[in-house]
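Data block below; observations after.
Moving on to subunit A:
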Amino acid sequence: MPAAFFYIFSAITLLFGVMVVVCRNPVASALSLVVSFAGLAALFVSLDAYFIGTIQILVYAGAVMVLFLFIIMLLDIKAEEHRQPNALAIVGGIALAVIFVGQLGYIVSQHEFGNRTTADVPILFDKAAQVQKLETIKSDLRAGVLPDTKLVGQTLFQRYGFQIQLVGALLLAGTVGVVILSKREVK
Partner candidate 1 sequence: MGSFLDNINLAFLIASVVKIVFFSFMVILPMVAYSTYAERRISAIIQDRVGPNRTGIPLTILGFKRDLSFAGLVQPMADGLKALLKEDLTPAHVNKFYYWLAPCLVIVPALLTAAVIPFGSELNLDWLAYFGISGEWLHKPIKLVIADLSVGPLYTFAIASLGVYGIVIAGWASNSKYPFLGGVRSSSQMISYEIALGLSIIPVLMIFGDLNLSKIAQYQDANGWLLLPFWGEGLTLGRWLLLIPIVISFVVFTISMFAETNRAPFDLPECETELVAGYHTEYSSMKFAMFFMGEYAAMIVGSGLAVTLFLGGWSIPFGGLLEKWTGITLTFHAGATPFWLGLVHIGCFLGKVVVFIIFFIWVRWTLPRFRYDQLMKLGWLIFFELALANIILTAAILMWFPI
Partner candidate 2 sequence: MATIIVQRPTLKWHERWFITPFLKGMRITLGHAIAILLRKKKVTMQYPEEKWDANLPEHYRGAPALVTDEHGRERCVSCQLCEFICPPRAIKIIPEEIPSEDKWAKVEKRPKLFNIDMIRCIYCGMCEEVCPEQAIFLRKDYAITGLSRAEMVHDKTKLYEIGGVRTGLVNKWNELK
Partner candidate 3 sequence: MSPLEIIILLPILAALAVWLGAPARLTSLVASLAGLALSLVLAVQYQSHSGSGMAFTSAHTVLTHPHIQFAVGADGLSLTMALLTTLITSAALWSIVDKERIYYIASLLISAGALGAFLTTDIFFIYSFHELALIPTLLMIALHGHGEDRRAVAWKITIYLGVGSLVLLAGLLGVVWWCSPESGLTFALADLKPVSSNCKTEALINLNFFVLLIGFGTLVSLFPFHAWAAPAYASAPTPVAMLHAGVLKKFGLYGLIRIALPLFPNVIQTPWIQQALLLMLLGNILVVGFITIYQRRLDEMLANSSVMHMGYIFLGLAAGNALGQNGAALLMFAHGISIALLFLLCGKLRSNLGTLEFSKLGGLATNAPFLSLTFGFAAFASIGLPGLANFAGEILVFLGAFQSFSEQGFSMIHVVTILSLWGVVMSAVYMLRAYRKIFFGEATTGLFITDPTPSQRVPMFLLAAVLLVVGCQPSLLLNLIQSAIGAK
């Protein structure tokens, strides 16, 4: 069952990932990307990262790609369908990808740590329940449920609070920039 789950969603992810590159219509590319992200989210879930999976959908599929579609439509991009693709770039790109994957294959073959399944590395609820401090997390763990969101939240806000502030500044800068770049002045 888990293996099938993995293979199905990997296939979806990769196939639609390829579609993103292959499709000449940008809308098709964008939608393929959405599906690919959905598959990816499923893979995240299969790795017990519910929160990340949900965020992946919420942010990428729900917001980022809508923005892309919005822009594609706003700019009405169809021009590429009538143009010759750059053969050299395509060959180069594919060659690079093949080299990269080959390299990766070699790397993975060298990576002994990677030869385990999730069953080999089970989540130890009891041990974790003893270590964790927060009561809600403890109770969840005792019940055998992985309080994924709470744990991510705890990590983010207790350990990485400073970095969160930095990201806040980043978003502020981004927002200011977007407003500046797209502001239409009232004459």
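On the choice of candidates, all candidates are chains of the complex that A comes from, given by their letters.
Heads up, the rule we're going with is that a contact is a pair of C-beta atoms (placed from the backbone, for glycine too) under 8 Å apart; a residue touches a chain by one contact, two chains touch by 3 or more; residues count from 1.
Remember, it's a predicted structure, so these values are computed and weren't measured experimentally.
Visitor: Hey, among 1, 2 or 3, which one's touching subunit A in this complex?
Guide: By the stated definition of touch, the match is candidate 1.
Visitor: For a test of understanding, state which residues of subunit A touch candidate 1 in their complex under the given definition.
Guide: Residues of subunit A touching candidate 1: 1-2, 5, 27, 31, 34, 45-48, 50-51, 54-55, 57-58, 61-63, 66-67, 69-70, 73-74, 118-119, 122-123, 125, 136, 140, 144-150.
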